[in-house]
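Got a structure here, written out as structure tokens. Questions coming.
A single protein chain has been removed from this complex, and every other one stays in its place.
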Amino acid sequence: MIRLLEARGIAKRFGGVQALSDVSLSINKGEIYGLIGPNGAGKTTFFNVLTGAYVADQGEFIFAGAELPRGKPHEVVARGIARTFQNIRLFRDMTALENVMAGHHIRMKANVWGILTQNRATREEERLATLRAYELLKYVGIERYADTISKNLSYGDQRRLEIARALATEPQLLALDEPAAGMNATETGQLRTLIETIRNDGVTVLLIEHDVKLVMGLCDRVAVLDFGKKIAEDVPAVVQRDTAVIEAYLGGAHHAH
Amino acid sequence: METLLQQIVNGLVVGSVYSLVALGYTMVYGILGLINFAHGDVMMIGALVALQAILFAQKMWPSLGPLALVGIGLVVSIPTCMLLGYVVERTAYRRLRNAPRLAPLITAIGVSFLLQTLAMIIWGRGYHSFPQLISTVPMQPIEGVFVTPVQITTLLVSAGLMAALLLVVNKTPLGRAMRATAENHRVASLMGVDANKIIAITFIIGSALAAIAGVMVASNYGIAHYTMGFLPGLKAFTAAVLGGIGNIGGAMLGGIVLGLVESIGAGYIETWSFGFLNSSYQDIFAFIILGAVLIFRPTGLLGERVADRA
Partner (left out) sequence: MNELAAVIPWLGTHKPRAARWVVIVLMITAPLIAAFFGRTWMRVLDFALLYVMLALGLNLVVGFAGLLDLGYIAFYAVGAYTWAFLASPHFGLHLPFWIVLPAGAAFAALAGLILGTPVLRLRGDYLAIVTLGFGEIVRIFMNNLNYPVNITNGPQGINALDPIIIFGWDISRNWQVTDNLSVNSLFFYYYAFLACVIGSVIFIQRMQVSRMGRAWAAIRDDDLAAKAIGINVRNVKLLAFSLGATFGGVAGGLFGAFQGFVSPESFSLMESIMVLAMVVFGGMGNLGGVIVGALILSFLPEVLRHHAVPLQQAVFGTVILDPEVLRLLIYALALILMMALRPAGLIPAHSRYSRPELLKAEPVPAEGRA
């Protein structure tokens, strides 16, 4: 097993709330890793710290053998971590194709001079980026909407588009924040297939999910957060029988999936 | 030493006016998150309407004393501005409450220029001399330091109004509703607060304060003019930001601090810059403070850092 990401003692505090305390976990290359926990357990905060949206108070992330920069989202993406959002965040006024092309920004090189003169390198890069974006739309199954303004897409298609956009950054690790939220059973099933395909094509997946059934069926390993602490980390079958986990979920009131 | 004391006196007077206008900005920003660009122009309208009323009263009842005339000016201009504030909120801003962020601000800029243009149509382009009904004869409480009765009045009135506003906001049901709305419109609505009404009232109170500030500014300088709202308005906004926007106590503090910095700065800028800059550069202090506060301490002097959790 090659270790892709290692979180060491991550802590983050907001005012009086300790959102994360001493969270350590490690994700292996090629696996689908689930991060679950009741509402407010710190899952999204973990995501935000990992991707550089927030700076951790303590701890560090080792990714592909080197420490990740802190508080610099664009450098984290450059290193190979892409994310989606719990409440979909697309570029509303761009078409689906353009959204994915925007995702490819960081892997493109054209500068103002090249764009102004439209030299051969710029033209070729733009053509390849367009083709690549279309391929990614096809990959997630929405290529027929390439020219549709993204805000006019259906909810499920917007989710797929967001994943395609994240893949356009050419990540090694794809971090999905509750991708199944608001989906019906059919859509969730399709999503599951998509995530498995992505993994089989060599991208490691970190999955935050409320839908425990989806996580248990899909993930190779699962970590459980509760009140900002990691209370379990193992294969789904073990985690499912963990008393602390059952306690967290049953004690945590309304979560009885 | 006298110069410094003198600058402090001047700074306090100007600053108290900034504070008064800043309250209007900060209340609206606190509730709507909107920079009501037109607020300074409401102040200008207040001054010009008061001027019109005073001139009319002087003609009709020549025997009236100066205090009665100021009273008439205020009695006419305060309701006018309250109405104006309400109309602007109702017609221009309310429909944009859920629009993209920049839309209300662009509208506010438009309203500001519209008010200036209307004032230009009604009162013309010239400077009007504002009758100095409260004495401007300087007194010398300390040797070498001058202060005029109108300055003292300005300070006292501002202090009184601010105290009254603090009372309203902190001790009355209306104040509680305002604070709840500022916290969160939707939740306030669910708790039975009519957010639309509270927002309208906020505009009305702010406009009333602006009307009074307008009369005080015009009385101090003896001049009223259709552009007189712009610069004080901008500076008052700076004061609000300096104190911590959305924070009423902060607006007061910010106004006083800005007034002092400006006045002391203008007095010494020539010395500090080795004669290169002079007091014509007074206005840049406000802009530099504005930029510096927003960049380095956007929560202002009294604001607290709110964790922006997603």
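Note that the chains take the letters A and B in the order they are written out, and that residue 1 is the start of every chain.
The definition used in the following text is that contacts are C-beta pairs under 8 Å (C-beta built on N, C-alpha and C of every residue); 3 or more make two chains touch, one makes a residue touch a chain.
Note that the structure is predicted; figures quoted are calculated from it, not measured.
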item	value
Touch criterion as defined above, residue of A:Ala56, A:Ala166, A:Val205 or A:Leu218 at the omitted chain	A:Ala166
Touch criterion as defined above, residue of B:Leu4, B:Val75, B:Ile109 or B:Ile142 at the omitted chain	B:Ile109
Missing-chain contacts mapped onto chain A	51-53, 73-74, 76-78, 82-83, 85, 89-95, 97-98, 101-106, 108, 110, 112, 115-116, 118, 122, 126-127, 129-131, 133-134, 138, 141, 143, 146-147, 149, 165-166, 168-169
For chain B, the residues touching the chain missing from this view	33-35, 92, 95-96, 99-107, 109-111, 113-114, 116-117, 120-121, 230, 234, 237, 275-278, 280-281, 283-284, 286-288, 290-291, 294-295, 298
